[in-house]
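A single protein chain has been omitted from the complex, and every remaining protein chain is retained in its original position.
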Amino acid sequence: MKRLIILLAAVWLAGCAAVVKVEGEQVVRNRLSVQLPSAWNRIANHHEPFELWTQDGAALDQLRFWSGVKPGEALIRTSFTPAGQTAPRVPTFAANMPPDQLVSMFEMLFSADGSQVKTDRIEPARFAGENGVRFEFAVIRKTSELQLRGVGWAAVRNGELFAATFTAPQLSFFQRLLPKAEGVVATARLR
Amino acid sequence: MVRRFLVVLAGVVLLTALAATVQAQTPSRNLAPGFSTRIAGSKLLIVPPDIELFSQSAGGVLEPKADWTDLAQRHFRSALMAQTVVLAGNAMELGDKELDELAQLNALHGAVAEAVFVHHMMARPALPTKDNRLDWTLGDAVRPLRERTGADYALFFWVRDSYATQERKVAMVAMAVLFGAVIPGGLQIGYASLVDLRDGRIVWFNNLARMAGDLREAAPALETVEVLLKSFPAAQ
Partner (left out) sequence: MNAGSPSGRRRFLRTACCHCAAWGGLGLGLAHAQDAADATIAPRLERPAIDTDEGGLWAMMDREERRLRRGPLVIRDEALSTYLRDLVCRLGGEHCTDVRVHVVRTAQFNASMAPNGMMQVWSGLLLRVDNEAQLAAVLGHELGHYLERHSVERMRDLKAKSSAAMVVSMFGLPGALVGLGIAASAMGFSRDQELRADRIGMQLLRRAGYDGREFPKVWENLLAELKVTGGEDAGRRSVLFATHPPAADRRDALRAMAGEAGGRLGTEELERVLAPHRMDWLQEEIRRGQYEESLALLSRKLARSDDPHYLYARGEVYRLRNRDDDLPPALADLQRGSQLLKAPPELFRSLGLLHQRREDAAGAIGAFERYLAAAPEAGDAGLIKTYLKELKP
């Protein structure tokens, strides 16, 4: 019985996400630095090509950063592809993407799990010291029908993409946590 | 597929063992910082408990059982009404229809409760910024509920319970004999969550995850309710 429990522990912990506190200056993939006025929780081991931080848990709010994405690279990992099938398309950055197309990529990203996405606003804005785009959107999660709101920022420098998104439940959470997220994003700088 | 499922359930068994340990060590885990009792004379709103019971077949497939769920809902309610600590707080029940109209709030509470369950009660994984505190709030999302009912607190329940069929019990024994592996039988998981409707904070939370409990009968259902409501704050 004891041996079994140890075995189970190993199996289970192998899949467990590691969460650490992040504060002060943080650098995403050596290229994008941000200042955190207050602490966030960094979720590691999620195997996705973006940085994931949260205040109350990933099922609630998510602050994501992409840094130095090169043309041809996808913004999320390919989801499970059954044998013999072509993998479904995933949002992939391409050279010379104009701002409107950057936003289309994120629409695709947030609807990949069957959720409904609608972009409400797109306008030019500075991000990480570069000219880029800021967009506002709404997400309805397929599984729980929970309504979320989101904001995103994206900019391209020397052919590489840098971006951030913040999503949280529309009821109460988004309004309350957005200033914290914006406070971090405003400090973003490219190295 | 069955093997994967067994691995999953094995993980659950482990978690169960851990949960028991965690709860024993830190009794104040259930309370938000600065909160210990409800305000004297305050009104408590009981939200219709979200309960579902399942039967677990030999291969681990879970089948919903309406008659059991029905029984469970009735026993749960009776057991709840027998809790003087709860009722002393001037309790009233929210209707199913009214809950439907607050569907998005209900969905939000579900998501928050899950976060509390995973990141605070189980701490698997914990969120370091929470510093082991029960520090989650629904904020002004609760306002419509307060306005509609005039209640000061709302009590939510969520329970999922499965029971091994005879076939499964046979399979369990067979597996143990052949492989030395233990596959779990039925499983009872749930939480009780108390929300302060003036500011939306979750002020008290309790959960259970165990291989015991039977909501299909009155006496064991009472036991489940008592376990869930252990340390439920009085109104004084």
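The letters A and B name the chains in turn, as written, and every chain counts its residues from 1.
Keep in mind that, in the parts below, contacts are C-beta pairs under 8 Å (C-beta built on N, C-alpha and C of every residue); 3 or more make two chains touch, one makes a residue touch a chain.
Small disclaimer: the values here were computed from a predicted structure and weren't measured.
Novice: What are the shown chains in contact with the chain that isn't displayed?
Specialist: A, B
Novice: Out of A:Ser33, A:Ser111 or A:Thr187, which is the one that touches the chain we can't see?
Specialist: Looking across A:Ser33, A:Ser111 or A:Thr187, the contact with the absent chain belongs to A:Ser111.
Novice: State which residues belonging to subunit B touch the missing partner chain.
Specialist: Here the touching residues of subunit B are 1, 4-5, 7-9, 11-12, 15, 52, 54-55, 57-58, 60-70, 96, 100-101, 103-104, 107, 114, 117-119, 122, 124-125, 160, 162, 165-167, 187, 189, 209.
Novice: Identify the residues of subunit A touching the omitted chain, counting contacts across the whole complex.
Specialist: Subunit A touches the chain not shown through residues 12, 15-17, 80-82, 84-86, 88-91, 94, 98-101, 104, 107-108, 111, 114, 116-117, 119-124, 133, 136, 140, 142-145, 147.
Note that only the chains that are shown with their structure count from here on.
Novice: So what's the Cα centroid distance for subunit A and subunit B, whole Å?
Specialist: Using C-alpha averages as centres, the distance is 31 Å.
Novice: Spell out the residues on subunit B that touch subunit A in their complex, using ranges where they run on.
Specialist: 7, 10-11, 13-15, 17, 103-105, 107-108, 110-112, 114-115, 118-119, 124-129, 136-141, 180-182, 200
Novice: Enumerate the contact residues on subunit A facing subunit B in the complex.
Specialist: On the subunit A side, the touching residues are 1, 4-5, 8-9, 11-12, 16-21, 39-41, 43, 54-57, 59-60, 144-147, 169-173, 176.
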